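All protein chains but one are shown in place.
Showing subunit A:
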Amino acid sequence: MAESTPELIHARPVFRPSVWIWAAIVLVLAAMFVHGLVTNPNYHWEIVWEYLFDPRVVSAVGWTLILTVAAMCLGILMAVTMAIMRMGTNPVLRAVSWAYIWFFRGTPIYTQLVFWGLVGVLYQRLSIGIPFGPEFFSFNTYDLITPAVAAILGLGLNEGAYLAEIVRGGLQSVDKGQWEAANALGMKRSTTLRRIVIPQAMRVIVPPTGNETISMLKTTSLVLAVPFSLELTFVSNAIGNKMFQPLPLLLVAAIYYLAITSILMIFQTRIEAYYGKGFDGEKPAKAGRGMSKRQQSILAAGTVHDDPTLEVTP
């Protein structure tokens, strides 16, 4: 008997009028909103265009990006250190990590930024030497902790506390069978972390870190508390207030934040595809777009669980 292709089903989908009704409603509302934006003279779009590429604004965008990147770098460094300390065997370091996370998550970022701004008043000189003993070097705090440094310290240390929990969740999401296999082979704890656990935990850690970066971009607007006065929100507010036109300058800032966030979101989507977010470990490895063979393998093995609270029975 010859094999023949069966007649495939090409049925019409169910007609859903609600889709069309909603489309009409949303379209009308969107048109009204855009019309309002464009025709309302109070938005002063001519000022928006005039200041969009003002050198002060462009430089402020640069500072905002620098703060975001530097604070995230510091945050990631602190987070990995704290997460490893928190999961370690040394009770003193565990306590230090707990206290760090407790303090920096438990107080407002704004307060922390004010504190870093005032650190030079509280401690006028910083010195390196023997505790309670002689000093070798000593310097003026304000020379070391400039407003930019204070802003980065404030944002980075705060972020580190949040990221530490993400990193810890990621490390704990790796099946304990992986630890046992490495232990049984005679691998040390640090080697196991570096070679076996962290590479698998990246799948759980990296996507939320991308989200945190997007969030950090906008949190940098709080550094006026330091006070650091070169980033986007402060600069655009200052220009706007000076000419009694705060609204168009707010729009300028918003356009930049939205544009940078959009770019970061593209990276975020790529990262999530790479780590196979949204694919279920139970299903056979299905190639997500851009997902590497290595990540597919981790996903298919099911040794990392999206839900870190999930219990794994060996």
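We adopt the following convention: a residue touches a chain if its C-beta (ideal position, glycine included) is under 8 Å from a C-beta of that chain, and two chains touch if they have at least 3 such contacts; residues count from 1.
By our rule, contacts and distances are computed from a predicted model.
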Name per UniProt, for the chain absent here [options: "Putative Se/S carrier protein-like domain-containing protein", "Stage III sporulation protein AD", "histidine kinase" or "ABC-type polar-amino-acid transporter"]: "ABC-type polar-amino-acid transporter"
Chain not shown: contacting residue from A:I196, A:I214, A:I239 or A:V252: A:I196
Contact residue for the chain not shown (choose from A:N40, A:T111, A:T146 or A:N183): A:N183
Sites on subunit A contacted by the missing partner chain, in the whole complex: 89, 175, 177-178, 180-189, 191, 195-196, 199-200, 285, 293-301, 303, 314
